[in-house]
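In this view, the complex is presented without one of its protein chains, the others remaining in place.
Entry: chain A
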Amino acid sequence: MLEGKFDESTLLKKIVDAIKDCVKLCNFNCTEHGITVQAVDDSRVLLVSLLVGQTAFSEYRCDRDITLGIDLDSFSKIIKCGNNEDYLTLLAEDSPDAVMTIFEDKKKERVSEYSLKLMNIDSEFLKIDDMEYDTVINMPSTEFAKIVRDLKNMSESLNIIVTKDSVKFTSEGESGSGSVVLKPYTDMDKPEESVTVHLDQPVDLTFGLKYLNDIIKATSLSGTITIKLADKTPALFEYKLDVGGYLRFYLAPKFDEDE
């Protein structure tokens, strides 16, 4: 029996909106500690790793580990039926063929419920080791989103070069090129606006902007994004959830053709 109640339906709404564009079908693995998702996009370039911790729920109960195979497009439509401030409760039996989504208005006496049929999704679960990264960048998520949106217009690839005193995002295309240079800085009044760069080794990596554009759809989940880079290794883009948990994207880099 799974019963997870969100104080506000917006959190789940944002999560689903963040991942539904790169992953259509995914398994929600529910354990006593919370809900996890791991899914890879069709081209196997972008991996989504989600943890919604128990603390993110106002009430949470999961007697047995349950896997919910969910079609995110349909799920997204259901979740949009609730008002942002409604309570949202997920209900599922121990071996479910459907998951119930229940919205309850906080003031009025209105309860709405939606049942979503589950799917059997074969997904290979990838083993992700804790890696040592050469560079860790913390920055406002909105700022990263803007960089990606802006540079997406120039070409398909985004080159990220991190040196000891700056981070340079470059996009060079047929029509022209653009680049954004960030330097670490500290905003004492608004720490979330700060940009920090922890550098062990300079990094020069290139990523597909198409995938980065999918990643920045998670911007609303967190005020800051953590970018971890290492040479010839998938980059990690992490949005931490304030209420406990995270949404991580692992993105494989682009290499030179002859390498």
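In this section, a contact is a pair of C-beta atoms (placed from the backbone, for glycine too) under 8 Å apart; a residue touches a chain by one contact, two chains touch by 3 or more; residues count from 1.
Operating definition for what follows: contacts and distances are computed from a predicted model.
A chain of the complex is left out here; the name its UniProt entry carries, from "DNA polymerase delta subunit 3", "Nuclear transcription factor Y subunit B-6", "GPI transamidase component PIG-T" or "DNA repair protein RAD51 homolog 3", is "DNA polymerase delta subunit 3". Per the touch definition above, the residue from A:36, A:76, A:142 or A:194 contacting the chain not shown is A:194. Contact with the chain that does not appear here is found for just one residue of A:95, A:120 or A:186, A:186. When the whole complex is considered, the residue among A:9, A:27 or A:155 that touches the unshown chain is A:155.
The chain not shown here touches chain A at positions 5, 7, 40, 43-47, 55, 58-59, 87, 89, 91, 100, 102, 104, 106, 111, 113, 115, 124-128, 138, 154-157, 159, 165-166, 168, 170-173, 177, 179, 181, 183-188, 191-192, 194, 196-198, 206, 208, 224, 233-234, 240, 242-244, 250, 252-257.
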